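These notes are about the structure you will find just below.
With one protein chain withheld, the remaining protein chains of the complex are depicted in position.
Chain naming follows the written order as A and B, and within any one chain the residues start at number 1.
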Amino acid sequence: MKKLSARRRHPLAALVVLLLALAATGGLYAALAPQKAVADDTQQSLAIEEGKKLYAVGCSSCHGMSGQGSSNGPTLVGVGSAAVDFQVGTGRMPAQQPGEQVPSKKVIYTQAEIDQLAAYVASLGPGPSIPSKDDTNVTSANMARGGELFRTNCAQCHNYAGKGGALTNGKFAPILEGVSNKHIFEAMLTGPQNMPSFPDSTLTKENKRDIIAYLNEVNSSPSYGGNSLGSLGPVTEGLFGWIFGLGALIAVAVWVAAHTTKAKKS
Amino acid sequence: MSTPTDTTKPRGKAPAGERVADWADGRLGLYGLAKANMRKIFPDHWSFMLGEVSLYSFIIVILTGVYLTLFFHPSMSEVTYNGTYAPLQGIQMSEAYASTLHISFDVRGGLLMRQVHHWAAIVFVAAMLVHMMRVFFTGAFRKPRELNYLFGFLLLFLGMFDGFMGYSLPDDLLSGTGIRFMEGAVLSVPIVGTYLSFFLFGGEFPGHDVIPRFYTIHVLLIPGIMAGLLVAHLILVFYHKHTQFPGPGRKNTNVVGMPLLPVYMAKAGGFFFLVFGVIAAISALVSVNPIWSYGPYRPDQVSTDAQPDWYMGYSEGLIRIMPGWEINLWGHTLQLGVFIPLVVFPLVLGFIGLYPFFESWVTGDKREHHLLDRPRNRPVRTGIGAAWISLYLILLVAGGNDIFATRFHLSINVITWVSRIGFFVLPVVVFLATKRIALGLQRRDRDKILHGRETGIIKRLPHGEFIEIHEPLPQSALYTLTSHEQPKPLEIGPEVDENGVERKVGRIAKLRARLSQAMYGRDTQIPKPTPEEYKEIMSGHGHH
Partner (left out) sequence: MSESTLPSEREAHGGELAENPFADPGLPPHEPRRQDIDEKAAKSSERTVALLFTVSMLATIAFIASYVIFPVGKVVFIWPIGHISALNFALGMTLGVALFAIGAGAVHWARTLMSDVETAAERHPIEADPETKAQVLADFAQGAQESQLGRRKLIRNTMFGALALVPLSGVMLLRDLGPLPEDKLRHTLWSKGMLIINQNTNQPLRPEDVAVGSLTFAVPDGLEETQSDYQEQIAKAALMIVRLAPEDIKDKRERDWAHQGIVAFSKICTHVGCPISLYEQQTHHVLCPCHQSTFDLSDGARVIFGPAGHALPQLRISVNNQGYLEALGDFEEPVGPSFWERG
């Protein structure tokens, strides 16, 4: 990897950015090309209609009939489709009970329903939208750079290996293992619950892909030295050392010091 | 073992061996040494081998440590990593960290040696602590062994610090966080703290000096002192001869067991290989300190679950439960939030390290003791030891409060508050409970002596009553259970003598008498049965 400074000062950096921007615009244009737009529009409004119905049943009791929020849940105006896709797609929403920390659980909506819900919530106000396939495609990402970004932005809460960690008053940062690229991307983008957001303006899409690539590597790489003891650092190592290390040695010591069986029992 | 008797092993009985021994004797006085030590008697008990676990894990640490020095570069120069571990390729890091990655991923067996080194260190300090507590609870620290206890305690203390230094050397994110903590702790020292910190780090934190300096301290200075203390410790073990538990034929004036040659040569020598084998197997199966996962140290990065190795965990607990007190007066800052833990840290350890001198002063006992106490027969000492362990444990829990919070779904703030209260309350509760339990066990011993062992056999007497048969204890058991002393507390005597003249009793003498009363006075021992009581019951009169 190039050094940060080198990267920053690279004379071609501006050109690369320009090309990327052009490519992105082109891609966007292609995606939203006029010939498809009409069909998309009707589909879109249909999805919003369906989403509104789902919303009224599953979400409105806490977030209000039109997403304005209530004492039980925050407003959803402007949270964008990415937030819905993350919260509902990881089973955090609908919550069993309102609170500062809503844990992930079994997902109860299909992806199609989630998309409809997301479309409806997105229609309430502009907000971050669900990342595209390309956004979360990490094949060309730089995982070493991602590791550095992870240690700067993420490890303080989620632990060096993404094993989660404690926050104040019983809240916690969840484990990042087994979370899809898309959901990690969305979490960074939207900042669910007490997690701060890392919008594209401060953590670019490329940065996010690097981080995801690093996490994928961490989650799939072997634990070279043997059982990782949960990757929780020296506390579990110490516990293991006491119980199985010293424990085994004391068991051996008992055998060494014990009297050998006598021929006839007195 | 440490005596130079190797040349006279049985296989060397041939004249050639004898000639070698003669040569050595002419220069080292070998036969004289061997005469005193070759058939030295050692008693057998598993708990006597805890010290051996410490000794052997220390040797393992040294062997593997020497190997690691062959590859480790204690330098903080920044390099760009281009080694085999892909997730760090191209990252800036110190040479120390890069060379540790090299040991882990490019040197064949390097990872194993690192893991053996680290596991052995964890076991080393744990074994020393357990060994010390064994000595504490059995009263083996009493005269003539107070100094040797102190040597052992110093070994524990130095071992903890050397472990901390070793943990700091790889310059990974975790170890750097530990060094940063150390900087904060040094800075909190009043008046000289800032200067000490600048001298330690060669300027501002982290600088480029601290790892090479820690390296010298870790591999040379502290191990050198420890080796000296260890030799002194072992020489004194030989010189004092080992303590033993009371039992038939085992007196304060003898030592019963099997000879060094051959039994202990084989058992202790074999035990070294057993310890090494177990630690090697653990290192093959269980990862320890995976520094590549932590990443290189940068002062603006951190990972949660940032803890020291377990033996520093209790200092971590002290610092985590401390409220954030800070005094600003006359243009100076006293950061009590760090400084108080820094002061309490050696006090907690020092208490247990200096306890032998305290106890011998309180009891006024100047005799040699070679027979061990059963912990129940010294309820106050046992209570103090248990209270100390409970304090240590609650601080360990507090030091890992974030792990406990996430794994048991608790609030970190609640754990911290419970630890804060527990720090003061738990030792008292544990002391009282342990003392009660010890007295209960003494009472049970008394019952066993007087009424025999419960056999579980129910018999029906001619008049219909059911009773459980109690089998009288064999004489060896009777002796074992009654051989201990029940000391009397010190008396200061009447403060007014027979002529009505006030006798001067110093405040310290009064305090000593009070403490002695607490140690051996009321409610500290159940009177053990006298032979007369026993005879009376056994002859069938009285006592129903």
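Criterion: a residue touches a chain if its C-beta (ideal position, glycine included) is under 8 Å from a C-beta of that chain, and two chains touch if they have at least 3 such contacts.
Nothing here was measured: the structure is a model prediction, and the numbers come from that model.
When you scan B:Phe205, B:Tyr294 or B:Trp310 for touch with the missing chain, the hit is B:Phe205. Within the whole complex, the absent chain has one touching residue among B:Leu28, B:Val231, B:Val425 or B:Met538, and that is B:Met538. Across B:Tyr31, B:Phe71, B:Phe105 or B:Phe161, the single residue that touches the chain missing here is B:Phe105.
Contacts to the hidden chain, counted on subunit A, fall at residues 3-5, 7-8, 100, 149, 152-153, 156-157, 165, 167-168, 171, 173, 191, 193-199, 201-204, 207, 222-227, 255-256, 258-264, 266.
Everything that follows uses one rule, which is that only the chains that are shown with their structure count from here on.
Remark: subunit A residues 1-3, 143-145, 147-148, 151-152, 155-161, 163-170, 172-173, 214, 217-218, 221, 223-229, 231-242, 244-246, 248-250, 252-254, 256-259 touch subunit B in the complex. Contact residues of subunit B toward subunit A in the complex are 44-50, 52-53, 80, 86-92, 104-105, 111, 115, 119, 122-123, 126-127, 130, 167, 173-174, 267, 270-271, 274-275, 278-279, 282-290, 292-295, 298, 300-311, 313, 399-403, 405-406, 409-414.
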